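Here the complex is missing a single protein chain, while all its other protein chains stay put.
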Amino acid sequence: MKKNLLLVTLLLFPIFIYGELFLEITKGSEDPYKVAMIPFEGNTGIAKQLNNIMRNDLIRTGEFSILDEELLLPVKIINDELVYNDWKLLGIDYLVTGTIVRANNSLDINYEIFDIHKKRKVRSSKVFGIPNQIRQLAHYTSDGIYESITGIKGIAATRLLYVNETKDSKLISTYKLMIADSDGANEKVLLSSSEPIISPSWSPDGKRAAYVSFENGMAQVFIQEIATRKRKLVLKKDTQISSPSWSPDGKYLSLTLYQDGNAEIYILRLRDQTLTRMTNQFAIDTESSWSPKGNKILFTSGRSGSPQIYELDLRKLNSKAKRISFEGTYNAKASYLPNEDGIIFVHRSSDGLFHIALKYKKENFIRILTEAKMDESPSVAPNGNMVIYGIKEENLSMLAGFSLSGAKFKLPASDGEVREPAWSNFLR
Amino acid sequence: MIANYRYLQASLFSFCIHAAIFMYIYGTFDANTSKTLLISKPLQVELKFELPSKDLKKQIPILPNINTTPSKQVSEDIVYSKAEDEIKTPQNNALMESTIANLLSEESEIEINNEQQEISMYAQKIISTIENAWMKPRNIPEGLVANLRLKIRSSGRITSAELIKSSGNIRFDNSALQAVRRVETFYFFDSIPKMLYDKEFKVIAISFNPS
Partner (left out) sequence: MNKSINSFIALLTIFIFSACSSVQITEEAVADQSVAGVSIASKSTSTQAVLANAIVYFEYDQYNLTAKSIQALKGVSDLMKRNAKITISIEGHADERGTREYNLALGQRRAESVSNYLIANGINGNRLITKSYGEERPLSLGSNNSAWAKNRRVEIK
């Protein structure tokens, strides 16, 4: 018994840092801003890495077409004014320059953005950081540049949770809960287990993760602190619990409990473990997801005979769940867009294939956004402009993503398969 | 005495008939239709802006002065109209002015008719130039409308493009502004007669409405 316990403990102990998910951009958006980025100057050791990260961040958004470095002109400044015409001839919309300032305890980036059409500087900004946070600093800078030009908040400085599965020579699986930067870099293992892990979910402050682990012989929900790796069962019960979703204030977790032998949705107040039951009917109710304003939840219910999306208003007593998906025989795993004007979910089309779909609240039709066969687990970026999800290509599961403007990217695993991505909120 | 009275009657009668003929020729009896012109109103306008009344709380960086104004749905993609704040005279005065002007000169009517056609022609060119440069973003909800105010030099160069009504969707707003940036200059502007340019095309408003 002790020996077995030790084995189990070792398996659960998070191991070393991994490598990187390789991010592959397969398509840009159709109407990109043409941006020229002059490599930021200063501290050459760090500069190259910073410049690469920033450049890749912006390309990844799909909204920018970044001029090739060889085509960059020397920046001509005459009497303190940037000479714009040369850039105009290249068809550039914006020029970005900057400097990296390294001091003893600080690493700061100054950047400036010039609007070539308007012929003036439109942004001058500084990002403060510390020397061992190069990647983060670069991401914050790219987000600043992205937001200055598009008006949309950038997601380069956000993170992803996902599950990695590898098989040994005897085809025995090891499951790992992973965390990485939104570009797949900086992968770390939060949990390694011989039992499946599913449904990772970020706390709104980005400090904790909730997920389902089968390590105790059945589905149970754990909460783990990312910084300390400390974890605990969210609720000690002899029944199966799954499908965790955090309320936007971080105080509640909606869950699926199987205590009646049937999947039903409950809300757990974390502070005192009070459970409130939200659904009570014969069919399956699961996959709950909170609205960004915290007053509604979406969930999947089989009560109409097949999985469909329902919405429950939490402010009303005895509120009745309202069905909101009507097209097709399988609609599940819905989540709100950040401004709540629509939902993203998994839809099975009439040919039996599963796709990621979008439905705007004010419209009564759905838009299919992906084209593979078994797309699943969509998670919306906090700026509402990108979605990451799971695909299966040649029998290998990997992550893929797209922007609403049509850019596409893929994130295959460096080893084994990856799935079940969850996109964090904006992080500070 | 009787002979004088008769003569007087005849002259009066004659005068009346001549007056009638005279007034007929100068259109006093005609109904008030196309002859009463609105001198300073934009013409083929489907969309009329009221002056922006309040500012949006949210400010998009780089793009100043985002205002919400109520507006009607338009069936065309892009509609041209002259910006309201250039119009100084209220409708009634214009009517009065034009009626008097008409009585004095019939030829100016024909000129104004031609002018309408000219304005319409250039407005159409503006619209198609921008339409060709506009890439409607994907996956946006239906029913979005964004309005821009453009300031244009006589050379056709667009010196400023302001979002005066946000569609509520940043990507859609951006696409409208990008279209205008791409156009940059309406090259046909140098064929617009100076007076017409001054009156109608210095500041214009454009509505982007894909539905």
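A and B label the chains in the order they appear, each numbered from 1.
Criterion: a residue touches a chain if its C-beta (ideal position, glycine included) is under 8 Å from a C-beta of that chain, and two chains touch if they have at least 3 such contacts.
As the structure is a computational prediction, the values presented were derived from the model and not from experiment.
**Q** What are the shown chains in contact with the chain that isn't displayed?
**A** The omitted chain makes contact with A across the full complex.
**Q** Looking at A:D86, A:D108, A:E215 or A:E327, which makes contact with the chain not pictured?
**A** A:E215
**Q** Among A:I53, A:I179, A:V234 or A:V346, which residue is in touch with the absent chain?
**A** Considering all chains, including the one not shown, the answer is A:V346.
**Q** Who touches the missing chain here, A:T300, A:T370 or A:N425?
**A** Touching the chain that is not displayed is residue A:T300.
**Q** Of A:W290, A:F354, A:F402 or A:W423, which residue touches the hidden chain?
**A** Only one of A:W290, A:F354, A:F402 or A:W423 touches the chain omitted from view, namely A:F354.
**Q** Among A:N186, A:N262 or A:S349, choose the residue that contacts the chain missing from this document, as touch is defined above.
**A** Touching the chain that is not displayed is residue A:N262.
**Q** By the contact definition given up top, give the residues of subunit A that touch the hidden chain.
**A** Touching the missing chain: residues 1, 3-5, 7-8, 170-172, 194-196, 198-199, 214-219, 238, 240, 242-243, 256, 258, 261-263, 284, 286-287, 300, 302, 306-307, 330, 332-333, 346, 348, 354, 373-374, 376-377, 392, 395, 420.
In the analysis below, only the chains that are shown with their structure count from here on.
**Q** Taking each chain's centre as its mean C-alpha position, how far apart are subunit A and subunit B in Å?
**A** Roughly 49 Å, centre to centre.
**Q** Within the complex, which stretch of subunit B touches subunit A?
**A** 60-63, 135, 137-143, 170-171, 173-175, 178, 181, 184
**Q** Inside the complex, what are the residues of subunit A that reach subunit B?
**A** 29-31, 33, 93, 115, 117, 122-123, 147-152, 341-342, 358, 360, 362-363, 367, 369, 385, 404-406
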